[in-house]
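The complex appears here minus one protein chain, its other protein chains still in place.
Per-chain residue numbering starts at 1, and chain names A, B and C are given in the order in which the chains are listed.
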Amino acid sequence: MVKMVYFAWVRERIGKSEEVIDLPPSVETVADLLSHLSRLGDNYALALDEPDVIRVAIDQEHRQHDASIGHAREIALFPPMTGG
Amino acid sequence: MVKMVYFAWVRERIGKSEEVIDLPPSVETVADLLSHLSRLGDNYALALDEPDVIRVAIDQEHRQHDASIGHAREIALFPPMTGG
Amino acid sequence: MAFDPTVRIQQDDFDIKSEIEALTAGQGNTGAVVTFSGLCRDEDGTLSALELEHYPGMAESEIRRIAVEAADRWPLGGVTVIHRVGKIRPGENIVLVAATSKHRQAAFDGAHFIMDFLKSDAPFWKREIARDGRSGSWVDAKDRDNDALKRWR
Partner (left out) sequence: MAFDPTVRIQQDDFDIKSEIEALTAGQGNTGAVVTFSGLCRDEDGTLSALELEHYPGMAESEIRRIAVEAADRWPLGGVTVIHRVGKIRPGENIVLVAATSKHRQAAFDGAHFIMDFLKSDAPFWKREIARDGRSGSWVDAKDRDNDALKRWR
């Protein structure tokens, strides 16, 4: 059980800002998570169409796609940031 | 006939902020001017004791010590600047 | 680090003068204050507004982490970062970074560093709302924002 949060166009394409999902044991890394999610429906597939672009934070810290998910409580997916 | 203006400790040591002086024909460069002035009295000698430190502006533009005085109307002598 | 950075994320505008006063009050050793204000451009008159979204919690902690890193690299006296969210009109402020120091070099470098890393690391996203009423498009990240980080390596 992990809380997923989505921002900007990732949020819009998936169609929700957050949800709690169950991850199968085969999902070990961020990359595993992205490919798992993209098989959950067309909305996810569209949002994660270009996985390299997707930025990931685990428990509110930036993580690379090869990072282990470990005991994450909150995982955020979002596009490259455009603040400032 | 040229108008001399002095600032900061150059002004204090010479004891005046401006004066009009006559320059002999032998004074061609800024360096000539400084050595000419330093022979005009103890106050000038004290002010121009270290001529390398003295900054010079001719008609309100910075000039090096080897610059020609030419037809200068106003020559300013002052220490290195400390504004800002 | 001898200070705690001030970090705020808010809908309201900020007042740069009072932010500087708060940073410098009682700091007799402060000789230099550098501020960066980021403003909403009108994009040649085509933009009606920007809509700014952020990741609450992480946005504050990332900005704070960047400010602390700046204070480790330069002798800063204080840092304030304010980032607005919500709808922002052309000409309005988006972000303020202010850094103080005894001398100007540290204040310039500190403010510039914080702003460059805020751009790349702080979770904010801009959507453009066009003047012709079309629903807006998300602003793309700029290559030059990544290039800007190279000067700090």
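Assume contacts are C-beta pairs under 8 Å (C-beta built on N, C-alpha and C of every residue); 3 or more make two chains touch, one makes a residue touch a chain.
The structure displayed is predicted, hence computed values, not measured ones.
*Asks:* Omitted chain: which shown chains does it touch?
*Replies:* Visible chains that the missing one touches: B, C.
*Asks:* Looking at the full complex, which residue from C:V33, C:M58 or C:V81 touches the chain that isn't shown here?
*Replies:* From the options C:V33, C:M58 or C:V81, the contact with the absent chain belongs to C:V33.
*Asks:* Would you indicate which residue among C:A49, C:M115 or C:I129 is in contact with the undisplayed chain?
*Replies:* C:M115
*Asks:* Touching residues of chain C against the unshown chain: what are they?
*Replies:* Missing-chain contacts on chain C: residues 15-17, 20, 24, 28-42, 44-45, 90-91, 102-105, 107-108, 111-112, 115, 144, 148.
*Asks:* For the chain that got dropped from the picture, name the residues of chain B it touches.
*Replies:* 5, 7-9, 57, 60-62, 76, 78-84
We adopt the following convention: only the chains that are shown with their structure count from here on.
*Asks:* Compute the centre of every chain as the mean of its C-alpha atoms, then state which one is farthest from the centre of chain A.
*Replies:* Following the centroid criterion, the farthest chain would be B.
*Asks:* If you average the Cα atoms of chain A and of chain C to get two centres, how far apart are those centres in Å?
*Replies:* Roughly 26 Å, centre to centre.
*Asks:* What's the distance between the Cα centroids of chain B and chain C, rounded to whole Å?
*Replies:* Roughly 48 Å separates the two chain centres.
*Asks:* Could you grab the centroid distance between chain A and chain B? Build each centroid from C-alpha atoms only and quote it in angstrom.
*Replies:* 72
*Asks:* Can you pull out the residues of chain C that are in contact with at least two other chains?
*Replies:* none
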